[in-house]
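For this view, one protein chain was removed and the others were kept in their places.
For reference, chains read A, B, C, D, E, F and G in written order, and residue numbers begin at 1 within each chain.
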């Protein structure tokens, strides 16, 4: 099974302000007891550090990378260009265009370098964590069990949560 | 290692006309010698068959589902609602809105049920195949090797393909 | 005539927070003394319950279903796939894209499974109630009378409401 | 039961060129043996004729109106303003904006006067016919039977139409 | 010259809440001493009153009509369909789509019935007043003089309003 | 009455290729026997000529200016900044964005300098001619008569043009 | 080297309220000790002053012009039409459309008259200053040094700014 002290998932984002959205990803992973590490790395201000981080992620034991970015949101694509690991992208809402620019900059990747794109903002960040769990569940039975329980619990909550 | 005769990936789409785009996914998987099965299943015309297909996919040995859909593209989300397997969504270009409707209908999933969304159309379908390979590479060393070779080959092609 | 204690209209939505918009539908129906029932049912978290609810609606005496949803708003389409009753869809405003995603996910249904789509948000929810009344008026003279009076009253209010 | 020689549904559109899309509605109704009449009426060039047509529709025995329009697509809303019958709107693709203008002009009706909006173009026109049938099925058992058979047939077609 | 007590311009809007935007039009006209009248008339709730108002406007001495509307903003087009007078349309910002729906519903009029469309919201309403003045200036020298003075004054204000 | 040999309307556009759309305006004016002149003038390549043309238009006897432009369509606004005459803008469809850029660049003028914006493309150009006629009809009874006859003829055509 | 008292860059905008965004440009230039001058000049209210300012900018010693504008944002294009100097455009967020109109009005310039367009709002204004610095760095070694130091500092800040 996974070990929370050994990170399997790397979560990166361009600036600390992105944590407001991206912490939803780490919270989900922590609920699944999947170890993760968070890094502030900018595709534009620290391109070499991003390339180094992404290209060494596999040998450092990471299995999945989650990258959140807004505006001309290059971070997920740049990460994907530098690793063979599955990369999940989260479009962060931008000030003027509400994240439509972030979404298109992340999802419209060319043939050859996929980025698995989630919804804009916090729901997307939470789902990035869940999707990472679904991938890891293929390999780690403990994650599979937790995922199954998580889904059942949410189903029950929805069923119970009726209007009196 | 994977065995092409035993499908690990299920590719589903709403109608045969979607094959024009979605065959790019099966071609990539076949290049990686990853077995896949193709099904025509409509979230709207055959909802019970979709639910049955998705909810039984895991015990039938599938590890990943790829779903392509256009317009009010509900298929990937409906599949994801009925399985714990990772689901990859491909927005198929629609007649009037060029796939912007398909994209938003697939990517804007609510917290709890992620769909890993690819680019609109054939590049997205090809990338769905590649992303499935990247997930399987975490578990199957043979896929990992093929993925590494594939990426290196494409890199070299890009470097060689200069203007004389 | 209709009997308010026997529901003719089922109103469903994905979460309790959608009530803020969708109560406009039940208020209109109550004004017309048309019985309705409200259910929290999620196309994604409780797909089997949605299918069960929609496919049994007719024999339970419901004549119309109203479904509100936001983002990748699959609920109205999933309901329509599981019933022959007329389904009215209400796009609920989403956080990032103001309901444009909800609108396209609901209105762009493929040939074969229509969803009668209303405007985004509260005006659309109120109109869903009114449209249900217009349908029932074809069959129930009492509703027809109330609809006629309602329209005349609103016309008079508009004519009276002049700038002094 | 319905009688194909006595029209229950009025289909109107602004110009003959709209027939290319709107004939999909009359074809569906004819498949259901529901009588319909087609009229060319423009909200802008013949406003009095539209008002007269819509306001007299009920007493002439029509039960549902379907209106198709493109661009600043006012016809469905103007019709709805002049009748208590259910009005179904079909956004016709426009030359420059692919029907996005038509869609918004039809669906964003204010509180009080609903228009049941279908998808852009031919699929929407076909669904307008189907939705009219779903409404009439509440009252005419023969339509209910045909609708049930139609849906079952399409389900079977989808199930049969597999990739060999 | 014009006489402020005899209205030359009719300003109509669907509800009193539109006054927040549309009063910018009457303020400009009042600054030009051009008489105007304001009416609350809804294309959807009071279609006959709109038709009556628009078709009698010319013989009642009005020379220009300004109509403001939001959402499926049919009022300007419906007015234009019922008069030969120049009609100026003002898209009022809508709750969900910020007036993009209002703009397209007003500007995309079909060949034959023009509506002179202004910018979304208050600047557009003020410009509707100014554009009415520009039209009337062709006929009334007093308006021409005021328009010339207005433009010169605004030019000077812009030149004076420098950063110290 | 107007004299076709003395132009009352100036039609300008940025390049000869715009004639494909803009000739619809001159054709309408010619049908109304309203004299017009056509000029190729670019807001970007010949700014001084545009300013000179617009600022001298009034004293040269022109009463209305029609300007067509595509993309960053500045011509109508630049013309309006240099004249007190009413300026009508026609958004010409652009290669990539279908005229949405042209539309927004023309219609979203700031408070103080209105441009009366028509629909995108040929219908908009034809309507620019008609709107010019509607303005001139306020002053020239002969135009008023022609406009009345034109509208009546189109109404009759629409009424006659029924499906057999 | 540059001399802060002799302006090399002219920053112009249509109204004082634009300073809220555009001051980010002057602050960056001041950080680089590049002299700049700010002017309020409106393409619509003071067209002659804009033409005069732009066409004389070169001989007055300016080397780069930065223009910010919102809505039908003609200022950058009009400036570019009147000078051979490089013109940088900043789309200012508009009230209704969040700057999408400003962006398209600035960036979609026709072949022949380029405007170097930055992101919408403050980040774009800051980048206009930085891009001016990058141009001047080609000629002024002191700017080159400052630019190099600025980039290194920001890189280090990003690297240091980790989550504890």
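Some observations on this one:
Just so we're on the same page, contacts are C-beta pairs under 8 Å (C-beta built on N, C-alpha and C of every residue); 3 or more make two chains touch, one makes a residue touch a chain.
Just so we're clear, the structure is a prediction, and the values are computed from it rather than from any experiment.
Residue A:81 is the one among A:62, A:81, A:128 or A:143 that touches the chain missing from this view. Of the listed positions B:87, B:100, B:125 or B:143, the one in contact with the omitted chain in the full complex is B:100. The chain not shown here is touched by just one of G:43, G:92 or G:109, and that residue is G:109. Summarising the interface, subunit A meets the missing chain with residues 14, 42-45, 47-48, 51, 70-74, 77-78, 80-82, 94, 97, 100-101, 104-110, 112-113, 115. Within the entire complex, the positions of subunit B that touch the omitted partner chain are 93, 98-100, 119-121, 123, 151, 154-155, 157-159, 161-163. In the full complex, the hidden chain is touched by subunit F at residues 15-16, 19, 38-42, 45-46, 49, 71-72, 95-98.
Here is the rule we go by: only the chains that are shown with their structure count from here on.
Any chain touching subunit C that also touches subunit G appears here: A, E. Over half of the residue-numbered contact pairs at A-G are shared with one candidate from C-D, B-D or E-F, namely B-D. Annotation: 44 Å between the Cα-based centres of subunit A and subunit D. Inter-chain spacing, taken between the CA centroids of subunit C and subunit E, is 36 Å. Residues of subunit E found to touch two or more other chains are 42, 45, 71-72, 97-98, 100, 107-110, 112-113, 119-120, 123, 151, 154.
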